[in-house]
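A single protein chain has been removed from this complex, and every other one stays in its place.
Let's turn to subunit A:
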Amino acid sequence: EAAGDYNGSVDEGMRTLNLSGHVGFDSLPDQLVNKATNQGFCFNILCIGETGLGKSTLMNTLFNTNFENEPQHHNMPGVKLKANTYELQESNVRLKLTIVDSVGFGDQINKEESFKPVVEYINQQFENYLQEELKICRSLFSYHDTRIHACLYFISPTGHGLKSLDLKTMKNLDNKVNIIPVIAKADIVSKGELHKFKIKIMNELVTNGVQIYQFPTDDETVAEVNASMNTHLPFAVVGSTEEIKLGNKMVKARQYPWGTVQVENENHCDFVKLREMLVRVNMEDLREKTHTKHYELYRRSKLTEMGFIDDNDGGKNFSLQEVYESKRNDHLNELQRKEDEMRQMFVLRVKDKEGELKKSEKELHDKFDKLKKMHMEEKKKLEEKKKSLQDEITGFEKKRQQAETL
């Protein structure tokens, strides 16, 4: 968009003037870049794919570092999202990179609900941003943006097409995040099959109406390369952090008995294309689209859902913050109320239990007393019996003695 056309208003009396000398605002882009660089950047990638598709390895390869992730096992009961944030720096550019991994995706028997935690996570980041934006006292410019800027969807290299889980998941995500599909562990698929595989996948995406991220073609300096890359989607990637000596260089590769797959060789896989598109050309566009397209959509539907409408008078919307806050407070109060209820119930139950215990204690005591009494009585009886026996014995002895003296 040129400075002159804004969506909506074009000012009257706005004409292009000719400068009669050097003014100096050609330093503007530098000023802007300097400010942005000082502040630092944020980029958040979400990796979705079944366990074992090489997501972590690909991230390590992409960013030339070891992100310390232990390989996950396959028996997770559900899908969980794990986010890790790293501080990276290259020359004067500081990047806060967050990699979100979908742990346990595709491992369950019933995968109907698999996509839900992912959607929830993405929504939660939007929600956090929205809440910050709506605060009265806010610090939007130093806010750590956790919204997902790029979603790498890892497709299993079956060679046949997309799985229904893939379609279902992507369909639920395409209006929330920029999806970049990749074919994982692409060294499994032969070159001929790869081409057919890609076409099949793209057809299935189109047929099912899944909107994946298109590399932008409005900037003429990158339009051509972006347009060309769009035709290579989904990227067939291979990841590796191990280096093999090739000639006199060390290259990242995977070594097999039948040959070596070089990660950065464009004849072997599309890794270089992915890195180029994701990091070196379109990172900023991914961030912008997330903010101006996906976040706006979320914001709009969330606010509409909460009952807000645009009142052209302008007056109503000022209570947006207040009503949002009050609804949130209601929610919190509801939670608090429930908590109080639970607490009261807990105290009641404790008292009840206590009463029961006291009762049974008393019963035990009574029983004990009774037993004791019984025992005493028994003892008494026995004593008496003993005494009477003793008496008998003494009597008997007496009689015996008497009989003996006779």
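As a working rule, contacts are C-beta pairs under 8 Å (C-beta built on N, C-alpha and C of every residue); 3 or more make two chains touch, one makes a residue touch a chain; residues count from 1.
Note that in this section contacts and distances are computed from a predicted model.
Chemist: Given that one chain of this complex has been left out, which of "Scarecrow-like protein 23", "GATC amidotransferase", "Translation initiation factor eIF2B subunit delta" or "Neuronal-specific septin-3" is its protein name according to UniProt?
Modeler: Looking only at the record, the undisplayed chain corresponds to "Neuronal-specific septin-3".
Chemist: Which one, A:His144, A:His160, A:His232 or A:Arg300, makes contact with the chain that was left out?
Modeler: A:Arg300
Chemist: One chain is left out of this view; which of A:Ile199, A:Val347 or A:Met374 touches it in the full complex?
Modeler: Reading the full complex, the residue touching the unseen chain is A:Val347.
Chemist: Among A:Thr158, A:Asn175 or A:Thr292, single out the residue that touches the unshown chain.
Modeler: Selected residue, touching the omitted chain: A:Thr292.
Chemist: Check each of A:Leu62, A:Val100, A:Met170 or A:Leu205 against the chain that is not shown and name the one that touches it.
Modeler: A:Leu62
Chemist: Please identify, in ascending order, the residues of subunit A that touch the omitted chain?
Modeler: Touching the chain left out of view, subunit A contributes residues 1-4, 6-9, 11, 13-29, 31-38, 41, 62-67, 86-93, 95, 135-139, 141-142, 218-219, 221-222, 275-276, 279-285, 288, 292, 296, 299-300, 303-304, 308-310, 314-315, 317-322, 328, 332, 335-336, 339-340, 343, 346-347, 350-351, 354, 357-358, 361.
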